[in-house]
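My questions will all concern the structure given below.
Note that this is a trimmed complex: some chains were dropped, and none of the rest were shifted.
We just call them A, B, C and D in the order they show up, numbering each chain from 1.
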């Protein structure tokens, strides 16, 4: 599996039908629209100035909303994933 | 419900009629115009350099003024919300 | 009343006639021209890296000069206010 | 009088004839040309990360050279002043 570095998170992107099931509808405005996904792997956290790591606030299995334009796409063993930084995750559903 | 991360806040945006009721009128100028909302969920706060979190200054139920162009819109169970960073909140009414 | 967050300050903007009375005239140059106002509410101050707040240097009632292009306008109970960050305040008159 | 905030300084701008008297001539090049002035008020200094203030290096009465494009002009009781940040002051004459 993919092991993200630092504060990065591997996300399985949820398709539109799945979004409807989990109760989120995206309005029709010019505002930035978020996407939804499920966390499948989390990094160990960033190293701070004092040399310690800050553990991430999301864990594997969390359904999340993230900024639509964030991250890097990869396909791994047939599934599409997105690798994003935790700061691009807006909320846990 | 939505659980925002870090210093993010979930806001229910107040419509124009509600704004009038709470006593704020937006003037007709070229200046940046704020919007109003009600806080419905707050994040745990950002982790600082010393590893501690700074709790947010707003709490659930606060009526707030925020920068109009801030945040990301989501619709959740039929209601429109905005997820903003606390630094985009200008004042509590 | 409005309770500003962080290092923000709520200002009642002084009109031109009031400016003349308090002795400030703005010269006719291409330079950035400041505006004047009276502080009506101050925030609790920003949280620093060590977790403490820095109290603001201005207090309610201060007549101040601030950068003309700073801040966000609101009208509250019929009066026009400006919410600015303290760093946009240049001097106390 | 004007009481500048933070690391700001109120300067009375010296006119060309005064510059000649104090021995500075500005060369005719495309380089940034400084202006001269006399310090008439100094701020209390900026608050640092440890909560202490750093007193300014200039004092009232200092003749200074400052970056020509810096600052905000005000006229106060008939005299033109400039409010600049201390970091825009290049040298004391």
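Note that in this section contacts are C-beta pairs under 8 Å (C-beta built on N, C-alpha and C of every residue); 3 or more make two chains touch, one makes a residue touch a chain.
None of the values given here were measured: they were computed from a predicted structure.
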Identical protein chains across the whole complex (4 displayed) = 7
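As a working rule, only the chains that are shown with their structure count from here on.
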For chain B superposed on chain C via Cα atoms, how large is the rotation, as a multiple of 5°?
-> 50
Centroid spacing, where centroids are CA-atom means, of chain B and chain D in whole angstrom | 40
Distance in whole angstrom between the CA centres of chain C and chain D is 22
Could you list the positions in chain C whose residues touch two or more of the other chains?
-> 49-50
Residue ranges of chain C in contact with chain D within the complex | 23-27, 29, 31-34, 48-50, 52, 54, 57-58, 65, 67, 86-87, 89-93
The residues of chain C that touch chain B in their complex are 2-6, 8, 10, 41, 44, 47, 49-51, 71-78, 80, 83
